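One protein chain is absent from this view; the other protein chains keep their places.
Chains: A, B and C, in written order; residue numbering restarts at 1 for each.
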Amino acid sequence: MSQRDILLSIRDLRVAFRLEDGGRFEALKGINLDIPSNSTVALVGESGSGKSVTSMAIMRLLSDYGCEVDSASQILFEGRDLLRMPLAEMRKLRGHDITMIFQEPMSSLNPVFTVGDQIAETLMIHEGVGRAAAWQRAIELLQEVGLPEPEKRVRAYPHQLSGGQQQRVMIAIAIACNPKLLIADEPTTALDVTIQKQILELLANLQKKHGMSVLFITHDLGVVGEFADEVIVMRHGEIREQGPAQQVFEHPHDSYTKALIACRPKLDHRPQRLAVIEDFLKPEPYVPPTDRQRGYAQDDKIILDVQGLCVNFDVRAGLFRKRKFEAVKNVSFQLAHGRTLGIVGESGSGKTTVGLTLMRLRTAAAGKALFEGQDILAMDDKAFRPYKRRIQIIFQNPYASLNPRFTVSSILTEPMKLHGIGANAQEREAKARDLLNKVGLPAKTMEKYPHEFSGGQRQRIAIARCLALQPEILICDESVSALDVSVQAQVLNLLQDLQDEFKLSYLFISHDLAVVKHISDQVMVMNKGEVVEQANADDIYRAPGNDYTRRLLSSIPRGWTPSAELAGLPI
Amino acid sequence: MFKKGFLYLALASSCFCPIVQAADMSKVLHVNYEVAEVGFDPAKTNDLYSSGINENIFDTLVTYDYLARPVKLVPNVIEAMPELSADGRTYTFHLKKGIYFSDDPAFKGVKRELTAEDYVYSLKRLVDPVVHSPNGYLVSDKIVGLEELSHAPRGKFDYNTPIPGLKALDRYTLQITIKEPNSSFLYFLGMIHLAAVAREVMETYADNTMAHPVGTGPYVLKEWKPANKIVLEANPNFRHVELESVGSGKGLDAEIVKDLKGKTLPIAGRVEVSVIEEEQPRWLSFINQEQDIAFIPLNGARKILNVDPRNPGKVSLKPEYASKGIRIQPELLPEITYYFFNMKDPVIGGYTRERIALRRALAMSFDRDQAIRDIRQGRAVPMENIIPRNFVGNNPNLRASTPYDPALANALLDRFGYKIGTDGYRTQPNGEPLEVELAVTPTATDRQWSEAWQAAFDSVKVHLRIKVAKWNENYKASKEGSLQMHGNAWTADYPGADNFLQLLYGPNSGQTNDAFFKNAEYDRLFLESLKLPDSPERNAIYDRMNKIAASYTPWVFSDIRIRTYVSNAYVHGYKQHPILITSWRYMDVQK
Amino acid sequence: MQDMTMTNNSPAELTPPRSLWSLGWQRLKRDRVGFVSLWIVVAFLVVIALCWTRLLASNWGEEVAVPYAPPTWAKGEATAATNGATDANVLGGANGPIITLTPEEDPIGKDIEAARADAGKYQLKATVKADALFMGADVRGRSVVNKVLAGTSTSMLVGIFGALLSVLIGTCLGAFAGYFGRAVDDFLMWFYSVFTSVPDMLLLLAFAAVCGRGFLTLIMVLSFTSWTATFRLVRAEFMKHRSREYVQAADAIGASHLRRMFVHILPNISHLLLVQFSLLLVSLIKYEVILSFLGFGVSVRQVSWGSILGEVPAELMQGYWWQLLAVVIMMSLLVTAVSLLTDALRDALDPKVK
Partner (left out) sequence: MLSYILRRVWQMIPTLLGVMLLVFIVFNWAGGDPSYILAGKGVSKELIANIHAQLGLDKSLPEQFLLFVTQVLHLDFGVSWSTQQSVIGIMAARIGPSLALTGTLLVAELLTAIPIAILVAYHRGKLIDRTVTILCTVAMSVSSLVYIIVGQYALAYKLGWFPVMGWDDKSLFNSWLHYIPLPLILGLAVSLAPEVRFYRSFVVEELNQDYVRTARAKGLSERVMLFKHVLRNALIPVVTAVTTSLPFLVLGSMLLERFFGIPGMGNELLLAVDKSDFPVIKAITIAIACATMFFNLLADVLYKWIDPRVELK
């Protein structure tokens, strides 16, 4: 590998942000890395690791964010220092030799121009081709990135395409001028798992075909395992480990890398508790716990019995008509006491609507939800009130689900006050402190505001709020999806601990099949508002009974599979 | 209809040999109004601005000598001043022959001569309920038989009904009989509301007579943008008229006589009247010679004029204006301004001594000299007589106003038991709170007057409440007698003293007598004075009437404004008449 | 870019708790322009308080100088009006002894004669009037400094209370429309579109004509015609927030509609309301000027910037510019400060910028 040409090399890159209080925050603390030509390098790290800053620094797009690049830093592209190049020169490289695709294809494309315009624009600036030729080439490029009906799509506006198609358009723009380096900044994070697989395959193919290098930036180690030549792991602005993929995956020497690999739920086994970073920072070596057995038992008491649930939304169409959009179609399931029912599906499958409808945050069009024999969907608001405290929900986004103007103390005491739990304010305060302890936060944070906590901590507060009402059923609506892998593991462990302690019943909604498999006893797969399959978790993963489920499962990034990759790896 | 009209117009101009067009169509007079006009039906309008236009389109039987001061009536469309019967009730007018209306499709292409019947029709029209003329009061109770005619049910008014007081003896002879001898009656006939309109025109344009003035006067209406612009053009059918007035024979008069000698009126072929409501732009546009004549804005007086502090009539232009050749004519306006108390009001009104004392004290508290100095910028003189200066019957020796003396006012109120209460303000003698409401309009000037009155009321420790309302609201309330105190200005309709004295005539309560003042002696004297010609006897009656008003203090006499008219250097023949509104037909511009 | 701008995750436990408001305050303090503006606004508020408690400019109505006394520093510029009182006879014509109402003819003649003896105690001592003041004097010889200070207080109070009432109306209606949607929203939107379809000025004039003149009227009239912008803003925010997860979470724990609207959502848009309030403050101060110019301002005993500016066109023509200058200085100082403070607040309180 040493004999390969180095396309880009970063030397001692330091980047700092000016903070508004006058301080500085070092985002990159002097990193060194090389990108060989014609290879794929994966840059992996959690939020705050500095991986995106690195990519923006290469493109010299940092200036708008109040950043300072240290004067001693160097970014050498084919021997030329990008940081010291005149801007006009740099512009010639951008979009031509070095191109970039981003996480949010929707917002990264200009909404008011057609796809063709935006592809042709690059060609017209860099290749100097005429408009007609550029358009012709744009169609070819769309063909190349696998967009169906490119002649038609070339005239489409970005919003008329799906997320995956938009990302393909971004890729088409990026490869239009046969770049030497393509930077892909979390290109699949916003996409469904099946689409993610397609995009990853496309990128891998294009890399080979064009002989370019790809700098692939992601938070998900699992994604890179399949096609990265080299892996670089970053944390807090520093590189923790870098090396060929095989080496990093099979023999990680850095404890953080080890933790990252270990804390992600696996499809093939289910530990009692997930590994967390702390486990690897201890001096003693980490011993994986035993596996947990899951699945409904015969004698499980059914706490919630949902029968034929339908939910419709109104969509206006035509002069006065309204069209009905069926978000949830005839969904039935049973949740057993003290167990977890996982609901899995891609976006638009209706899984979240099911959760919200059970909380009566949406109105059901038909169907019953029997809670201990009582149909909670049919009762009036007053009758439902006592049930409200028995069913609680944890939302996806811990940044949005806590009222930013409330202190932790008032967030936790409010539900108690509303439901008359605790005799007086002191008693409720004491209870709130207990709850904080339970979810692993110190009691002295009681008077703080949500924005002073990290995402994982916030999700713990949200869980504590639910626990304040001592519910029996907890609906977790994508509750760990927005968290970093290491934090996700902690929260999943917490949920597991709570279930073990209070015998809670979970309705666990997620798009992440690995997470669902890890925490669920039974899994229900949804697609386009309908249930396609429902079975015990292990069964469904071992032997999917439905095409859709199979497709879903096969799209899950396998992570590092040594046997498959060894053969193809040039040594 | 419209097309047909054009055809007639074309016919009219081809069939008749046009009378020699005297007016120079290239000469355009630029004048301005500070308030928007209403429209051009002389019977329906009575505002100064509409009347100013009407004056140039229509003809009254008699008019005023242009230059003579004091003002003098002269024949207009009649051969000579009318013959008056021995009992002083019947006037006979002989119309000049060959006076034609301006051409209009309503005449169906025929040249239409002015006849006695036109005046019979026009005067009857003033009392037609459908017309609802605001000027009907001028004639309805005076001309014999007119009032009876006016009681015809709405829509059933018949112009063909003969009435004894109004007869066309032949095509050119008109006879008018009035109920009682009235020394001012001829003045009425000089008012533009009593000008001749043609019946055909009024009937053709019945639904919009305001926009279709057709008369025998020197100009015709060419273009009208309501409240913005009015354009007049010389009337090609206008009879041959030259300036006959000689005036004083010196100064401006002599100059005008010389300038206009041998010229046919009107001189300017076109008059453009712009409505400019704001004072500043109006003046600025005059200075830039965009306007030919104007008057000095109230607030500009000190900047523009050198005023003799002892004599506001003695003024000269500041050098920067004088050097432009601008000329000034300071004139007392034919008006009086006063604040009235509502005599029907339970607090401020009434004829008992304590109420008189209250009104007197308030009148004493008002520093009129300061108001004239500050608000009027010194461009006014105090009003001392109900009859304004320069009017026949005004006694310059009489001071009927209440002298300013706030200390005495306080002592007087003490004496009548208007005690000062705990809040520092006086109560009524019976212990009830005392508060007087002054109604004003939302203008900057009225705010200054309000401040002056506030100071006056404070000086005698009486509560004042100020009510701001639009002018028409106050006007309505004053007619209904629901105001306590309000400021009024009355501008002469004609140069007779009775035009002012009637403002306190009891039977006029709710019409022009806003104070609702009622005094038997005053009313008797008023009727008596009407019958008398100008004489020491009548002057004595006028003085007595003034003293009655002074005794009961229904009014606080305020002031008479001086208006300084200005003309640009290139304007000739301009002299502002106190009663006539415009001088346009005499004016020449030589740029 | 979320991860790029995140501050160093200092453990939450270590720092003292800071609410969004106190964070905003910290940010405002760092904004120099905004902070200076804040102090200017505070200074104006002190002036209001002093005027309100009659410690300052309570004597603005006193006639301490000759009419239009010029500023001391521009004495040569213009001469004050010195026209003396005039006698009716100046135009000539009087040719005999002056005739007045005699006590015999006067129904209260005797009383007047008697009262004349007591008039002495009401006799005022003649005071010397200044012929120049620091910022000059107005037509009645009142000090422009005092008058403008008093005017500042009135204008600001009109602005503050008008804006408060306006925000209150707009917020209540907007909250109901945005939160409940459907029929409530349809009705309130109808109401809103009716109001916005009629020209503001027409409504202002009409309301002002009915309500007469005065402080309270002004506040009412201004707020009745200016609530629409707040309504639109609050409605949109409530529509957005009502489906936010924290509101759904509040629903899930059993908070009532009113609690969700006013305890949960309202504090979260309070920073927008503060900005809206200061925007309205500025525009109402300006509206007051125009309304006063058209004659529907404060009462005679009060003075405001608008009522002073109403005097200005006439004064300018006479060459008296000092009232204009004084008002323009005060107005631009305050309004600029409020506007800059608004900008600073908007930045400082925006929860997005962190």
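We adopt the following convention: contacts are C-beta pairs under 8 Å (C-beta built on N, C-alpha and C of every residue); 3 or more make two chains touch, one makes a residue touch a chain.
On a predicted model such as this, the values are computed, not experimentally measured, just so you know.
*Asks:* Which displayed chains does the hidden chain touch?
*Replies:* Among the chains that are shown, those touched by the missing chain are A, B, C.
*Asks:* Which of B:38, B:163, B:252 or B:347 sits in contact with the chain that's absent?
*Replies:* Among B:38, B:163, B:252 or B:347, only B:38 touches the chain that is not shown.
*Asks:* For the full complex, which residue in C:129, C:259 or C:286 touches the chain that was left out?
*Replies:* Counting the whole complex, the residue in contact with the absent chain is C:286.
*Asks:* Looking beyond the chains shown, say which of A:108, A:143, A:198 or A:307 touches the absent one.
*Replies:* A:108
*Asks:* Of B:90, B:182, B:245 or B:274, which sits in contact with the chain we cannot see?
*Replies:* Checking the options B:90, B:182, B:245 or B:274, the one contacting the hidden chain is B:274.
*Asks:* Return the single residue from B:111, B:132, B:531 or B:591 that touches the missing chain.
*Replies:* B:132
*Asks:* Across the whole complex, list the residues on chain A that are touched by the chain not included here.
*Replies:* Missing-chain contacts on chain A: residues 59, 61, 91-96, 99-100, 102, 104, 107-113, 121-122, 125-126, 157, 159-160, 170, 173, 316, 318-320.
*Asks:* In the full complex, which residues of chain B touch the absent chain?
*Replies:* Within chain B, the residues that touch the unshown chain are 36, 38-39, 45-47, 129, 132-138, 154, 207-211, 223, 225-229, 231, 274-278, 280-281, 284-285, 287-288, 290, 470-473, 475-476, 479, 493, 510-512.
*Asks:* Take the complete complex as the reference. Which residues in chain C touch the chain that isn't displayed?
*Replies:* Where chain C meets the chain not shown: residues 33, 190-191, 193-199, 201-203, 205-207, 209-210, 282, 286, 289-290, 293, 305, 309, 312-313, 316-317, 324, 328, 331-336, 339-340, 343.
Please note the rule applied: only the chains that are shown with their structure count from here on.
*Asks:* Tell me the shape of the graph of touching chains, choosing from line, ring, star, complete and other.
*Replies:* Contact map by chain: line.
*Asks:* Let me have the rounded angstrom distance from the C-alpha centre of chain A over to the C-alpha centre of chain C, please.
*Replies:* Here the centre of chain C sits 52 Å away from the centre of chain A.
*Asks:* Could you work out how far the Cα centre of chain B sits from that of chain C, in whole Å?
*Replies:* So the centre of chain B lies 42 Å away from the centre of chain C.
*Asks:* Any idea how many Å lie between the Cα centroids of chain A and chain B?
*Replies:* 87
*Asks:* For chain A, which residues are in contact with chain C within the complex?
*Replies:* Result: residues 17, 19-22, 25, 27, 47-49, 52-53, 56, 65, 356, 359, 361, 385, 388-389, 392-393, 395-397, 400-405, 407, 414-415, 418-419, 442, 444-445, 447-449, 451-454, 457, 462, 465, 468-469 of chain A touch chain C.
*Asks:* Could you pull out which chain C residues touch chain B in their complex?
*Replies:* Touch list, chain C to chain B: 67, 81-91, 93-101, 105-108, 111-112, 114-124, 139-140, 209, 212-213, 294-296, 299-301, 307, 310-311, 313-319.
*Asks:* With touch defined as at the start, can you tell me which chain C residues reach chain A in the complex?
*Replies:* Those in contact with chain A are residues 1-9, 12-13, 15, 17-20, 23, 26-27, 30, 244-246, 248-255, 259, 264, 267-268, 270, 351, 354.
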